[in-house]
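This is the structure I want to talk about, given as C-alpha cells.
For this depiction, one protein chain was excluded, whereas all remaining protein chains were kept in their positions.
Per-chain numbering from 1; labels A, B and C assigned in written order.
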Amino acid sequence: MKKLINNPEDVVKEALQGMAEAYPELIRVDVENQLVVRKEAPVQGKVGIVSGGGSGHEPMHGGFVGKGMLDAACAGQVFTSPVPDQMYTAAKDVNGGKGVLFIVKNYTGDVMNFDLAAEMAQAEDIQVQSVVIDDDVAVQDSLYTAGRRGVGGTVLAEKICGAAAERGDSLDDVANLCRRVNENVRSMGMALTPATVPAAGKPSFELGPNEVEIGIGIHGEPGRRRMELQSADDITEMLAEPILDDLPFKNGDRVLAFVNSMGGTPYLELYIVFNKLHEILKGRGISIARSLVGPYITSLEMQGVSITLLRMDDEMEMLWDAPVYTPALKWKA
Amino acid sequence: MKKLINNPEDVVKEALQGMAEAYPELIRVDVENQLVVRKEAPVQGKVGIVSGGGSGHEPMHGGFVGKGMLDAACAGQVFTSPVPDQMYTAAKDVNGGKGVLFIVKNYTGDVMNFDLAAEMAQAEDIQVQSVVIDDDVAVQDSLYTAGRRGVGGTVLAEKICGAAAERGDSLDDVANLCRRVNENVRSMGMALTPATVPAAGKPSFELGPNEVEIGIGIHGEPGRRRMELQSADDITEMLAEPILDDLPFKNGDRVLAFVNSMGGTPYLELYIVFNKLHEILKGRGISIARSLVGPYITSLEMQGVSITLLRMDDEMEMLWDAPVYTPALKWKA
Amino acid sequence: MVLTKDVVLTWLETFARDVEENRAYLTELDGAIGDNDHGTNLDRGFRAVLNSLPDERDKPIDGVLKAVGMTLIKTVGGAAGPLYGTVFLRMASAAAGKEALSEADVGAMLAAGTKGIVDRGKAEVGDKTMLDTWAPAVDAFQEAEASGEDLLAALQAAAGAAEEGMKSTIPLVARKGRASYLGERSAGHQDPGATSSYLLFKDLLSAVEGTAG
Partner (left out) sequence: MVLTKDVVLTWLETFARDVEENRAYLTELDGAIGDNDHGTNLDRGFRAVLNSLPDERDKPIDGVLKAVGMTLIKTVGGAAGPLYGTVFLRMASAAAGKEALSEADVGAMLAAGTKGIVDRGKAEVGDKTMLDTWAPAVDAFQEAEASGEDLLAALQAAAGAAEEGMKSTIPLVARKGRASYLGERSAGHQDPGATSSYLLFKDLLSAVEGTAG
C-alpha cells in the first residue's frame, strides 16, 4: 500500500485537522466528533443542512461545507457510515430555528444511522427531515431490495438545496426540492483500478492489467460487470446510455452534466469523456445547461470516472448559479 | 496502459474540445492551434497574459483561462512544449493594446519557443515581455546550467498577475510583479507512482512497490533521489525543509501554502500533508495567510504531491483574493 | 432456572472475546459480498462495551443492556451499529424492572430484539441478513419454552436453529444491505451479520451452561 499517510487509524482525524488549518475562514472542525461545521453556524432563520458518510470520498462531504451549501458534514471512518451521535451533534450545532435537513446517501448503514440521529434530534425538539439520494442506475432497484446507491447526484443536491436554504426557504420546501433533484438525477460509474482502504492495506478487489469494472460504487463495491478496457468513447456510451434510458431523459431536456473522477483519473481523461458525452447528448437533442468536471465524489485513489446527469428546471439552474463558498466549490462569493 | 482515451494522438485535441463544451461561458477553444482563449479576449486596455506548455498538467494552463487570470493558454503535445506559432497567435488574439505578458516555465524547450514567439509578435509591433518561473528547489541552480524548473509557483504567478492585469496595471508593472512572485516562491515535489505518456504507452520510469522518488519534476524527470516509502510526516519534512531553507523563509513571514496533487493522489492524503506542513511552519514562526489544496499542476495520473510556498506581501494577498473566474479557480465572480 | 445479571455479564464478555477472535473471519465474509468491515466494526463496538462494563455492572439487567445498545450505536457505524444497537435497546425494554429473567422473559426479550431488527432494517426472512439467524432461533426458543423445556434446553434449541439459520444464508441472493448490490453474485456466500448473530446465541448458551455446570 503506497499512500501518503501516517498511521492508518489516524487518517481521518489528521485529514480533518489539515482541513481545519487550510480553511479557517470557511469552516470549524470538531476533530473529536469528526464534524466539519460551517464557520458561522448556526445561521439564524436558515434551514441547516447536514450530510455525511464514510470518509475517503473527499472533497465530499467536508469540502462542501460553507456558505450556500452544507452547514455540517459528518465523517465516518474510511468507507464506513458515521454514527448517530455525530449527526445528532451536527443537527444541534447548525439548527438556526428553522429545522435541519439530513441529506443521506442510500446505503443501509447510512440510512439507519441518520434515522437514529433524526429520532434523537426530534426528541430534543429539533425539526428534522431526511431525504435519501439514490441515483445510481448501475444497481437494480425494487421494492424488496436496499435499492440504488446514492452517488454523484448527492453533490448536486447539496449545492442546490444549500442555495435554497440560503435564500430562506422553509424546511419543507428545501426537503421537497431535494426530492425533486433526486427524482431528476441519474448516475453511473466505472473503475480502471481499485482503491485501498488504509486500515485494510490491500485493494478491495483486483483488476487485471486490461480489465475494467462497469457500474462500480464509491466503496469499491463490485459493479454490473467486468470487461476488457475499451476506448473512452465506448466506455462513455456504456455509462451514458443506461442513465439516459432510465429517467428517461428526452429530446429538449436541459441537463447539468457532471463528469467525476473517482480520485485517480486526471482532467485530461475527464475532458475526453466530456467530449463524447456532449456528442451523445447532442445526438439525443439534450442540451448541456451547466457542467461540472473534476474529482468531487471519489473513492480514495481509484482510477475511473462517473457520469451524473441532472435534468434541470429554471429554479434548479438559478440555485446552481447562486453563490457558494466552500473548500471545493466556490463561486460568486 | 490503462487510460480513458481513444487514439493516443488525439488526446490533446479531444480534451480541448471537451473543455470547450464544458465551459462555453468562460473560454473559446481553437482546437486546430491548441489554444484556450478567454471568451471576451482581447480585453481593451488590459495587459494580455499568455502561458502554455506541454499538455498533461491539467488543469494548468487551460483551466486557468478566464477573468482575473490568463487570457490564453497554449497546449503542446503531452509533456512537449508548444510551438512559437501558438504563442504568437495567442498574443495577437489577446492583445488589448497594452501589450502581452508571457509566463514561461523554465524548461529549455519552453523558453526557446516562447522566445521565438516573442520575436514574432514584436515584429508585428505587439509589446511582449516574458517572465520565466523557476521555483523548483529540487534542481541545483547555477549560471552554467539550464537552472531550476518552473512548477507550482507558476499557478500562483498566473493568478496574482491575472488580478493585476485585470485592475489595469501596465505591462511593466505586471511583469515586475511576476518577477517578484517568482523571487518569493519555492516548490518541491515527490512521486509515489510514475506517469505514462499516452503516445509512449509505458511509464517514463519504474518504481518498486515500496519506492518513492523525491524531487520529481512534472514530466516524470527523475528527482534528487529514490528511497523507501516513509510516513506522510517524514515526506512532508523532506519537501518542506529544502523549500524553507532555500529562500530562506523566516520567522514572521506570511505564506500562501499550496499542497498540490500530482494527479492521482486523493484529497485525504493532501490534507494529511497539509496538517504536517502547518505544524512545520508553526514551528518556524511562519503563518499561513492563504492556502490552496488540490490537483492544480499535475503530471497525468502520477501519484505524489508537491509543496509550494509563496512569501506574501499585502499586495499579493489582495491580488490573490481578487475575483477569478476560470474552469479551475473561481471565486468572487 | 433464571437468567441472572451475572450470566448476562458473562454472555457479553464471552461475545466480545469471540468477536475479537473472529474479527478477521467476519471481515473476510463481508469482503466477499460487502465492504470488508463487519468484523472490524463489531470489534470496535464490543471493545467499547468491555471498556464501559465496569461502570455499568451495578445497574439492573435492563440498565446493562441499554448501556450496551447505546455504546454500539455510538461506536459501530455501518449497518451493524444501528441493528445490534437496536437489538440491545429493545431487549433492555423487554427486561425492564426485572432482577432475573424466567424462560418466558428470555423468550420475550429475544423476540423484542428480533422485532428491533425488522423495525430498523425492514428485512424479511430469506433476505440474507442477520434476521435469518434471529428469526428461527427465537422461534425455536419459544417453541421449546412453550413445551416446558428449561432455559438451558431452550437455548440449546435456539443455538442449533441459529446455526442452521446462519448456514441457510449461503445459497440466498441478498435483497437487503450492501450485498444486495451484487444481485445473483451474492449467492454462495454466508452472510457476515448472520454469522456474528449465531456467535451471540452460541455465547448466550455457553454463558448459561457455565452457571448451570
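Just so it is clear, a residue touches a chain if its C-beta (ideal position, glycine included) is under 8 Å from a C-beta of that chain, and two chains touch if they have at least 3 such contacts.
What you see is a predicted model; the values in this text were computed from it and never measured.
> Identify the visible chains that the left-out chain touches across the whole complex.
Per the contact definition above, the missing chain touches B.
> Touching the left-out chain: which of B:V47, B:M69, B:A91 or B:V139?
Missing-chain contact among the listed residues: B:V139.
> Given that one chain is not shown, which residue among B:E221, B:E269 or B:E301 touches it?
Here the residue in touch with the unshown chain is B:E221.
> Specify the residue from the set B:S81, B:T154, B:N275 or B:T308 that touches the hidden chain.
Reading the full complex, the residue touching the unseen chain is B:S81.
> Of the listed residues B:A200, B:L247, B:M318 or B:A333, which contacts the missing chain in the full complex?
Checking the options B:A200, B:L247, B:M318 or B:A333, the one contacting the hidden chain is B:A200.
> Would you write out the residues of chain B that touch the absent chain, in ascending order?
Residues touching the hidden chain, for chain B, are 76-77, 79-85, 107-109, 112-113, 115-116, 139-140, 144-146, 149, 197, 199-200, 204, 217, 219-222.
Operating definition for what follows: only the chains that are shown with their structure count from here on.
> Where the centres are mean C-alpha positions, what is the separation of chain A from chain B, in Å?
Measuring from centre to centre gives 29 Å for this pair.
> Measure off the straight-line distance from the CA centroid of chain A to the CA centroid of chain C, and report it in whole Å.
Roughly 33 Å separates the two chain centres.
> For chain B and chain C, what's the span in angstrom between their mean Cα positions?
Comparing mean C-alpha positions, chain C is 57 Å from chain B.
> Could you list which residues of chain A touch at least two other chains?
None at all.
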